[in-house]
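Taken from a larger complex, these chains appear in their original positions, while the remainder are omitted.
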Amino acid sequence: MSSTRKFVNTMRHQDQVNEVYLASDKQLRPNRNGNLYLQLELSDRSGSIAARLWNASEKDYESFENGDYVRIEGATQLFQGNMQMIASSICKVPASRVEDADFLLLAGQEIDQLATRLSEILREVKSPHLRTLAECYLMDEPFMAKFTRAPAGIKNHHAYHGGLVEHVTNLMELILRIADRYPDLDADLMLLGALLHDAGKVDELSYERELAYTDQGQLLGHIVLGVAMLDKKVAEAQQLSGEPMPEELVLQLKHIIVSHHGEREFGSPTVPMTLEAVALHHLDNLDAKLHQFGQLIRDDANSESHWTQYHPNLGRKLYKAPQSPNS
Amino acid sequence: MSSTRKFVNTMRHQDQVNEVYLASDKQLRPNRNGNLYLQLELSDRSGSIAARLWNASEKDYESFENGDYVRIEGATQLFQGNMQMIASSICKVPASRVEDADFLLLAGQEIDQLATRLSEILREVKSPHLRTLAECYLMDEPFMAKFTRAPAGIKNHHAYHGGLVEHVTNLMELILRIADRYPDLDADLMLLGALLHDAGKVDELSYERELAYTDQGQLLGHIVLGVAMLDKKVAEAQQLSGEPMPEELVLQLKHIIVSHHGEREFGSPTVPMTLEAVALHHLDNLDAKLHQFGQLIRDDANSESHWTQYHPNLGRKLYKAPQSPNS
């Protein structure tokens, strides 16, 4: 990560800027006098900022695409309590000239470590059937490429490249830690459940550049996609091992996928009816909420208040304790 | 159907009975004096009635299974406004000695007619891709055997053998009739949607004798099962026709299956987002409700009232108009 770079979260009022950012949400709009201006969003790994180029033309608008990197010259300005960028020039920069680590919340190396840890955990699963099944996912390079690039969502928690593998690996760490407290729980089944529950997200979402839903993602959802994927992997596992995967085992894995949202109104066609399904649902929820709350508190722009902005999807503000209360 | 048979719905107070019925829900219970009696449910195609055999033994209890046919000697008695049977003897009868038509709401011949009509409609689908796909279902004999035997549910609407094919065929008839009023609707897609939306019920339910859920039915639901079945049929159709099924078409069919309950809280992971999906959802609902209301009104035991019993699942009584009000 470049040490001299001007990161978004270090900008102050009236900074002069000459730096490269990721562009998104570009719009060409007329102002009240009928003159056009270009509005866009600039981001790097530290956050994002709105930008405007006054007196812009159609040509400016078409000089780059959403998802491109652009070099911006301009100055920052406080606007409605938020910083914005007034650009004087915008110029596309090839991705090859950019240091990835400046733009990704998770650096490639961090993602590699997560993927390594994930494999390590899965290869220590005791059940031979489940270990073989896990292997079929791990050996599937296109799947793993997508699995390590995908976010866990397009808003809310882990909504950035690598977010999915980060969430899944952390879930596995939780399972390993608490397993001794619940001897009735089948930890192997839980670990596979962690891998599979959101695996359909690799096809539900598109994340080459901007995060969005694919058509099949929107129309079918990652639960239905994940079950179909499991059907294929079970066939592969049977070929690999030369013996049938117990139907009972596949049924329970599918049930974990199908029920992991916990309630019908959150999109699960059936509710959790096994110990492992109910455990995975609650652990998934715990990790998602803690990650989301933590990020909202850390990134909140309301720097003068003990409170974050109001978050309509959570129905609340969050409290940023003035400092550790017990020190 | 035997003309001389004593059907359940013709029983009056203190009728002497010597007749064969289908047994279910048998229980051996002690009365207040510690003597055992046998309680069971007797049914035929006209309805069902509770029966008791006083001073019964373990041996009586084990002389037949739920789902067996039994010859009953006894007399009827009015109990709490409902008829019940006081049996003096109960004796198992082989299924081969029974006339099916006395016990099935839909006779085999009626089911055959429904299946024939279903095939006829599907073979007139205009889209070659969809026609081939339909053919793969129709040619699959084990599937069709189950499809024509399955109920559409275990309570509420069409909860009897043949109920599924009856519901699906009627849905197709509705589609054919209203298609001209909505030119934007793709009628072929709708007809396949009608076939597929509940096809997973052949595996969700068990219906050899008593109606119940299978393990996978309870844990996964017919939506998830139906999508998996479609994946297999698409592969077969591609082999049959030698050309690929358009992905877009498969996606839209799957969306119809996935969304046909209309709302997440009713078990659909995604809500209808195409014209055909929303149309199928509403037609499915219309047929189910009209069938259920009609049956509740016809079968209601409250013969002296304009009102049926209160139905908790509907949250209401139904009004049985004293006679056609406009005659």
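To keep things simple, chains are lettered A and B as they appear, and every chain counts its residues starting from 1.
Note that in this section contacts are C-beta pairs under 8 Å (C-beta built on N, C-alpha and C of every residue); 3 or more make two chains touch, one makes a residue touch a chain.
In this text the structure is predicted, and so the values were computed from the model without any measurement.
Here 2 identical chains are displayed in place, and the whole complex they belong to in this file is assembled from 6 copies in total.
Basically, only the chains that are shown with their structure count from here on.
Averaging Cα coordinates per chain places chain A and chain B 45 Å apart. Taken together, the chain B residues at the contact with chain A in this complex read 215-216, 218-221, 223-224, 227-228, 231, 251-252, 254-255, 258-259, 264-270, 273-274.
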